[in-house]
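Complex shown without one protein chain; remaining protein chains in place.
When the chains are written out, they are named A, B and C in that same order, and each has its own residue count from 1.
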Amino acid sequence: MPRPRYAYLGPAGTFTEVALRQVVSPDDAEYLPQTDVVSAIEAVRAGVADHAVVAIESTIEGGVTATLDALAVGDPLVLQREVLVPVGFTLVGRPGVALADVRRVAAHPHAWVQCRRWLGAHVPGAVHVVATSNTAPAALLADAGAGADGDALGFDAALVPPAAPAHYGLADRVLAEGVADNPEAVTRFVVVGRPGPVPPPTGADKTTLVVHLPSNEAGALLTMLEQFAARGVNLSRIESRPIGDSLGRYSFSMDAEGHITEERMGEAFMGLHRVCPHVRYLGSYPRADRRAADVHIGTADADFLAARDWLRSVRGGASV
Amino acid sequence: MPRPRYAYLGPAGTFTEVALRQVVSPDDAEYLPQTDVVSAIEAVRAGVADHAVVAIESTIEGGVTATLDALAVGDPLVLQREVLVPVGFTLVGRPGVALADVRRVAAHPHAWVQCRRWLGAHVPGAVHVVATSNTAPAALLADAGAGADGDALGFDAALVPPAAPAHYGLADRVLAEGVADNPEAVTRFVVVGRPGPVPPPTGADKTTLVVHLPSNEAGALLTMLEQFAARGVNLSRIESRPIGDSLGRYSFSMDAEGHITEERMGEAFMGLHRVCPHVRYLGSYPRADRRAADVHIGTADADFLAARDWLRSVRGGASV
Amino acid sequence: MPRPRYAYLGPAGTFTEVALRQVVSPDDAEYLPQTDVVSAIEAVRAGVADHAVVAIESTIEGGVTATLDALAVGDPLVLQREVLVPVGFTLVGRPGVALADVRRVAAHPHAWVQCRRWLGAHVPGAVHVVATSNTAPAALLADAGAGADGDALGFDAALVPPAAPAHYGLADRVLAEGVADNPEAVTRFVVVGRPGPVPPPTGADKTTLVVHLPSNEAGALLTMLEQFAARGVNLSRIESRPIGDSLGRYSFSMDAEGHITEERMGEAFMGLHRVCPHVRYLGSYPRADRRAADVHIGTADADFLAARDWLRSVRGGASV
Partner (left out) sequence: MPRPRYAYLGPAGTFTEVALRQVVSPDDAEYLPQTDVVSAIEAVRAGVADHAVVAIESTIEGGVTATLDALAVGDPLVLQREVLVPVGFTLVGRPGVALADVRRVAAHPHAWVQCRRWLGAHVPGAVHVVATSNTAPAALLADAGAGADGDALGFDAALVPPAAPAHYGLADRVLAEGVADNPEAVTRFVVVGRPGPVPPPTGADKTTLVVHLPSNEAGALLTMLEQFAARGVNLSRIESRPIGDSLGRYSFSMDAEGHITEERMGEAFMGLHRVCPHVRYLGSYPRADRRAADVHIGTADADFLAARDWLRSVRGGASV
């Protein structure tokens, strides 16, 4: 039997690879590094990969718009799993450079933003040298080898993902680990696949969806949100995205607490289908934190089933 | 086959009898006059009558609380039909009395209230002699006969229902017809019966129900009303009634536009069943005015069925 | 200085008189008994009385529609105080009649309804003889004197208010006291007066008002209720009343928790004034139960004042 193929944002050493390793070992799957998240997602649509692992949101940056947009249109895909990866960089230096010597730090702009306070405290006055990706400066350091020259390289140290030093043979150049301003910061990755049988509910699930609002209607967002509220369904993520045909038209990408096979979620979805011009289901899957959804009074499956039985008896002419 | 038996607020000549005659001819049914609406309703529960015809609301007085309360508790009954009767009284006089001679007018207090302005204009200065029912003064006039003495009777003329003069042999004593301050005023009557098969929808139906609100919850009324709003169901009547165990606890008696077998009504009823401690269905029946319900976008039966089919395909793993 | 004049539903011995005695002693005020609540209220409008004491709602019967309607239209009046009176009747008998001998019980229909279970248990099989008021049978017993004949009277015992036996010299004929099916049942009375300076808030107040809903608007009731909800104002009473011009048009009589001078109440009233065709303020007054209103987060007076200061600074161009 062939090993499953996973497309992801490569190269080796990225945060996405850390997420992918939580999903499946490289011994059990084929890792297919891609240059960007859209390529990873399209690889699944094209049948080149069975799954893609892509970042969908982060504490600092919010929703990953490339991922959200790539999932919202095109052939349907579903989310099958979520993985949380703590944000924490490793600072690696040129040969012979100590933390106190660092004057120029190479970092992807996102990395720089997330470590600014730490750098201010530990390498005060260091300037930012822009890197084009998180792993690029690691590759440069590796290429430069033992005699790496600071002027040629343009930097003294670099912020790289924690998996990068091992990949690039820089394990002995680590100046600091777990570098991050907010120790709670995480990036959330999802495993994407082609639609198939819906996995059974675990009692602690999320359901992801995209809806368009009707165009010329004041209060349309309220009407949409009330479909969830009226059935006691909580939302744990809501992101607005432009529909793209004119300013002021939005779609919303959301995570709802619960599983599509649960009654309250099903009725909310039916309500959305009735009042919104477009609804796309993007999968129900277990929550990474295993926390069961809050079920409000009257919104458990048993409540819906009892209500349906009661309605059936009323319609049948029974005394109630 | 025995003729159906109808209990109603008698005696002959009442407004209720006018309503009953709209429902069924005395040739085809047994008329069972009762002393009050509760007795009429209980006659159905006891099996003494097949149906009751009772007033449920009027333009002037609002809900008939005795009717509402009698339907809300006790063995279940359902409304089967509604009948609207214009409010308009006939003024009958003692023998030989002309309109200009009238000084004292016998009238039930409700009748007096509804004709006060007319009387002020046509018999200015006339005083109110309280009658115990709308037909009582007609009976007194009939008993007194041709020599009726004003002092013995205590009044010169009486406001009686339009059907009363014929019943009481007073057709030649009519001083004025259609007496009413508000020419639009109507009383709404309902035909009550024991539960049985739900009649098919006609496209222009009402559904009557009673719900209790959960006791200690702020915004409980909003939550209840949103069950209708979320499914696009309009209410044409809403009456609060005390539950009776303590001040501040209410039940609501309502008429909703539509039929219990319609999807939006069914889902609203299920929602009420989930969030309210008590819901009683009191019947779906054709509207007297034959006006079709307003169906909001996305709330027609076809919309609900399409939503259900879509949900089924989503749950089945289909691409959407 | 003249003593204040209080109109009330008389005669002496009624429940209303019990309420009036809680308000002011007959030594300090002139008691003006009236034949009905409308007359009591009109006596204030006419300047014949300074105040009226009238029942406004009861646990069993709900809102007293005559009171609600009389306050809702006509010259403005305000509620100045509320008084709660427990519902509990006294059973008085003919001379020489013991509880075990009672076969016929005279009672106003409201009284009968509230004592039916008690009577079923203590005088099983007794029949109801309809009285025209709560005190009427007491007067009949008093008139009949020591030789009262059951056949002439038509009853053996009567349900009367607890204050009636003393008034009518029947203290030695009491067969039972505190007769009531629901020991929690109370009737709520209000003191009505002409508008004047608004009394200061006590921290535990109610505000009574009447609003009309806009005629042809679905969701009008929701819109009206949201004016309260958006400012965190709770309602402790809501009664629908027909406006009277056609079926389906309602006004609502409500008690809101709080005082008109409080910020959240003021903003809710302004909101109602903007969205409803008619709003009538009927007074702010201390609650009989002295219970302070629940104040939701962000709705205390200090929150409104802070918000207003902040808005002023924003409009003034200040940095915020």
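Structural remarks
The criterion applied here is as follows: a contact is a pair of C-beta atoms (placed from the backbone, for glycine too) under 8 Å apart; a residue touches a chain by one contact, two chains touch by 3 or more.
Here the structure is a predicted model, which is why all the values come from computation and not from measurement.
The hidden chain, counted over the whole complex, makes contact with A, C.
Remark: the omitted chain is touched by one listed residue; of C:Trp118, C:Tyr168 or C:Phe269 this is C:Phe269.
Screening A:Pro26, A:Gly62 or A:Gly96 for touch with the missing chain picks out A:Gly62. By the touch definition given at the top, chain C reaches the unshown chain through residues 75-76, 195-198, 226-227, 230, 260-261, 266-267, 269-271, 273-275, 280-281, 297-299, 303-304, 306-308, 310-311, 314-320.
Even with one chain removed from view, chain A keeps its contact list with that chain: residues 57-63, 65, 182, 184-186, 188, 218-219, 221-222, 225-226, 229, 234-242, 244-248, 250, 294.
Rule of thumb we're sticking to: only the chains that are shown with their structure count from here on.
Taken as a contact graph, with one node per protein chain and an edge wherever two chains touch, the assembly forms an open path, each chain linked only to its neighbours along a line. Averaged C-alpha coordinates put the centre of chain A at 60 Å from the centre of chain C. Residue positions of chain C touching 2 or more other chains: none.
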